[in-house]
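Missing here: one protein chain of the complex. Every other protein chain is in place.
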Amino acid sequence: MGNTQVLFSQRIRKFVKNNGSVVIFLILALLASLFVKNFFALNNFLTIIKQAAIPVIACLGITLVLMTGGIDLSLGYTLGLCSITVGLFVKTVGLPIWLSIVLTLLVGLLVGLINGTLVQVVKVPAFIVTLGSGYIIFGIAQIVSSGSDVNRLPASFRAIGVTNILGLNTTVLISLVICLIMYYLLHHSTFGRALAAFGFNAKAARMSGIRSEALNILVYMICSFLVAIAAILLTIRVNCAQPTMGGGVYTFEVITGAIIGGASLFGGIGTVIGSVFGVLIIKVLENCINLLNVSYYTYQAFQGIVILLAIIFENVKNRKL
Amino acid sequence: MKGLKISKKSLLIIASVVALFFILGSLVPGFLSMRNLMNIIRQSSIIAITACAMTLVIIIKGIDLSVTGVLSFCAMVNGLLLLKGWPILLAMLVGLAVGTAMGLFNGLMVEKLGIPAFITTLVVGNVGGGLALLLNAGKSIGAFPAAYVFMGNGTILGMPVSNYIMFFFVIVTSLLMSKTRLGTYIYAMGGNETVVKQQGISTAAINYFVYGFSGFCIAMAGILLSGQLDTVHPTQGEPYQLDAIAACVIGGVSMLGGEGKVYLALVGALIIGVQRNVLNLLGIHPFYQNIFVGIIIIVIVAINIHQKRRTIEISKIF
Amino acid sequence: MQKTILQMDNITKYIFDEHGQALRGTTVKILEDVHFDVKEAEVHVLVGENGAGKSTLMKIIGGIIPADGGQMFLDGQEVTFSGPRESLANGIGFIHQELNLCLNLDVAQNIFLGRESQKGIFLNKTEMYEKAKEMLLRLGFDINPHTLVRELSTAQQQIVEIVKVLSYECRVIIMDEPTASLTKSEIDKLFAIIHDLRKNGISIIYISHRFDELTEIGDRITVLRDGRYIGSVDIAEFDYDKIISMMVGRKLTAMFKSTHLVQDKVILEVKGLAIARNTPPIDLTVRSGEVVGLSGLVGAGRTELAKSIFGSRPYYGGQILYKGEEIGHLHPHRLIEKGVIYLSEDRKLEGLVLEMSLKDNVTLASLKRMYPKTKINFAREAEVASESVAKLNIVANSIEQLCNTLSGGNQQKVVLAKWLLTTPQLLILDEPTRGIDVNAKSEIYRIIDELAKQGVAILMISSELPEIIGMSDRIYVMKRGAIAAELTAKEDFVQEKILSYTL
Partner (left out) sequence: MKKIIVILLTLVVSFGLFAAGKAESQGPEIAFSLKTITNDAFQKAIADSVEAAAKKAGAKFTLVTAGQQTAVSTQVSQVEDLIAKGVAGIVLSPMDSKAVIPVLKKAKEANIPVVLVDQTIEDGNEDLYISYIGTDNFNAGVVAGETLAEVLGGQGNVLIVRGANGSSAGDQRVDGFKAGIAGSAIRVVGEQPGDWANDKAMQVTENMLQANSDIQGLFTASDVMLNGILTALDNAGKNSVKILSVDGSDDVKEMIKDGEVYGSMAQFPDVMGTKAIELLMDSINGKDMSGVPKYIDSGTTCITAASL
């Protein structure tokens, strides 16, 4: 009896240790429900979920990259590029929707391929590659958009993202599906295992027959691919395709989400649940800021401090280990 | 032998800059006008000062991505104090102190927690950016004392005051790197950290100094910029992150650490300045400029690293 | 009778981590009750097999790692060095095998690093460079002190190290295999230097494997074996065979049981392989069910050879045939599929993913084979892991235990388990028993024999002669990147003989 209790408390401790972000989220939500007017409402929760759905997709992408010990600072700009691309294809060029989407996803893959190759083959540090490529991508996006955004997109296209199925719109559902797929990949497939091994000790992983070179490039491609999906959904969400979407702020927000979610900057560690709740935490904070009608800038500074604490905490935790 | 080699390297860079000037002079209307050249060097002064510190950071195998935020924030602090009627020097000192503190914090994270430089600086930069907006609700402030504006915009004997300050920084830093112990240690640390430790030199101290100094220079650049604009805009640091790194990379500072000359970083800053200036004169959109700079950075770093890897492999041979 | 400068008594050191601290709960001693002393103005040569503890002892003198027991006296005063700087301050200079220089700095900067002469706040360069120049000249080397060390030859770099050490007015200089990478003429120069150093009353501790050198410069020889002090001999009564026998006095324990039989099917055949541009071609074969020992000194090129075969290192000409098929330059994952595996000598860097659990490590190399559809079957995985744990009696609280919390022996078994799970047909084992206790060793021997019995071909690299002799059906001896000898007849398997080939 007491024995089982011990086990139970151990299990709880283990859970808290592995899913810190979930706990933080619950606490945060509780506090908000108590002290923030209008926070505790089904509708508000739905809103938060809708707002989180898209960043979550991108966040899962960056989580993979962080697990290799790399980083993708071009993420936000890739989002902008893919947004304007899909907009142009669907409305201006008038390609069939499926084709436009496929092409946009290909753009994403291409960006990832280039980043990944430079990192893995040419061995340029990831932050340099992606810092540079970020500016390049941003420029290209602006140029292809030739100055004007594409808005009021065809309903048939928007339907992909805004159709409601039992209270949740398809965007959220798509995001859910992606989470499940990523969960499988990361926690139930050899890919995830190989990725972790590579992140912890690339040399040993290679010597153990993991195709580290291919893996590393693939990860960057998956990341940009997910970002492309996020871009399409975001474009649908705001019913407007523009190259300025995303940007550095978005990159930072997504990375913050992953790190609050417990992804390690040194590679190897990262979980789907963690990253999902990491993003949810951010969105709850933003939501409260707006509900309280506080200046957005307070939050911007605040966000940085949150991530700092997250990093320090994670680091100290590992020290103990 | 060594001396000769370096001078050859810098000669080549400088030669190509000269070439650049003449080709451009012949092709771009108004490029060689005195006023325009003055513009270029004044505009480059901001880049040069940040690049100065960035050089040191990269030499010890680090990087500083906090430029945008810290630059804006320190300028904002300094500006608000000025408007409160603080004496210029005092306000500047506070601004510089803030920058140095943020730099030191980076050093601390790198040294004590072993957090990758690019992450801690990225984050600190973001905090800075946020605070810069927060301090004055995203609004810009301006109308500073004349003396202050003079520092940014005035000229003495035909040369902008900003450039006297820039040259002061470049010279001091160059002296530091080439003529003092600390400089030697900074290079040594970029070359072989274990040796430095074995000689009983505190690598921690070096980290603190380098990142602190970086923060200091960035703050100085921010203050200077607000002098040039007679305004502090909460996001005025925007363009300088990329430019600072680009200046170093073009100036031949090795991303693998241990190599780089401050004065070459200055040359790099000038090249960037010229590039932006020319494309402005031609009315070419800044996007092309950024694409350009982005490509240059990646390519040069790639080549640099590729060469290094070859030499390392050769030396590895049995 | 010269007076003794440095004396060490009953020095003991347990196997240690990168900080020089003894590993938790280890019983493996690298040094045990070692006695060592250095007289004024003598060249004291230290010899012993790989892993005899020479370098460790020197590291203790050099203050790089602390001793776990025993005392050290300098001029009769008991001393303990907290760090290299302190031992240097006490007049003990250490010239490492892998040179400690900043390649991106110039000669003078390296020599004076940490104590540059200053004029005001600035460096006094003129003085520094002049000093450096004359120091170099005093040793008869005309190297421009402005030259970047990167641009110097290894020999010249070594000279810079020596000058650096001398500039500290050292009375004792430790040289760890200084001639390893020098040409004949360079060696002569070095010896000349050593001679007049001694004339100036400086003592030198000289580690070397080249006996021809010993007689040329040594005054006294001390032999270490298995971390124990065996004895010291004056160069006067130097006798090759005597020294050899002192070095290899290790008795062959009964832990080796050879139950396997060599079949004649050739599994691995290396033809004319050059592991570097300047090394002669290597020929080598391993048959099914055969254990082939690869002996030689550290740095003789054994690991390089292994890695060249395993496709994680470039090689220069020659062929590598596995079952008659060329496998040169294949990526490890292809080789593992084919049944070729390489157990690295460095288990922490290349063997294990320390941050992952025992279970994950065991299955790491077999993921593709176990889960062709990429879906991990956790139940099966646990099963497999537990089986391996049982089969190799790995001691761990659970298969979920992280590997960085396992003892060295168990870590090694985990690596072995990982490789066995891939059902290999060619095993390349690089120092399979390094730094693990006796029981673990004997078990690993048992497993190797077991495998050979199943017809697996095994190439075993080892620095421990008894191990080589006890396990091998055939022995190759490597020396300076080439095969120095191949011993086929069991009666040739004698430690002295093998050792003499390696030296």
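Think of it as A, B and C in the order they're written, each chain with its own count starting at 1.
Methods note: contacts are C-beta pairs under 8 Å (C-beta built on N, C-alpha and C of every residue); 3 or more make two chains touch, one makes a residue touch a chain.
Computed from a predicted structure; not experimentally measured.
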Contacts of the hidden chain among displayed chains: A, B
Residue in contact with the excluded chain [from B:178, B:203 or B:235]: B:235
Contacting the left-out chain in the complete assembly, out of B:90, B:205 or B:284: B:284
Residue touching the undisplayed chain, where the options are A:18, A:47, A:92 or A:117: A:47
Missing-chain contacts mapped onto chain B: 9, 12-13, 16-17, 19-20, 23-24, 27-30, 33, 35-36, 38-39, 43, 46, 133, 137-143, 149, 152-153, 225, 228-231, 233-236, 238-239, 250, 252, 271, 275-287, 290, 292, 296, 299-300, 303-304, 307
Residue numbers in chain A that touch the chain omitted from display: 37-39, 41, 43-44, 47, 50-51, 142, 145, 147-149, 151-152, 162, 169, 234, 237-240, 242-245, 286-287, 290-291, 293, 296-297
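Everything that follows uses one rule, which is that only the chains that are shown with their structure count from here on.
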Whole-Å separation of chain centres (CA-atom averages), chain A against chain B: 31
Inter-chain centre distance, chain A versus chain C - centres from mean C-alpha coordinates, in Å: 46
Averaged-CA centre spacing for the pair chain C and chain B, given as whole angstrom: 45
Shared interface positions of chain A, touching two or more other chains: none
List of chain C residues in touch with chain A within their complex: 310, 312, 331-333, 335-337, 342, 344, 349-356, 360, 363-365, 367-368, 371, 374-376, 418, 422
Chain C - residues contacting chain B, complex: 83-85, 100-106, 109, 113-114, 116, 118, 121-123, 125, 144, 146-148, 151, 275-279, 301, 304, 314, 481
Residues of chain B that touch chain A when the two form their complex: 63, 65, 109, 113-116, 118-120, 122-124, 126-131, 133-134, 137-138, 242, 245, 255, 285, 287-288, 290-291, 293-295, 297-298, 301-302, 305-306, 309
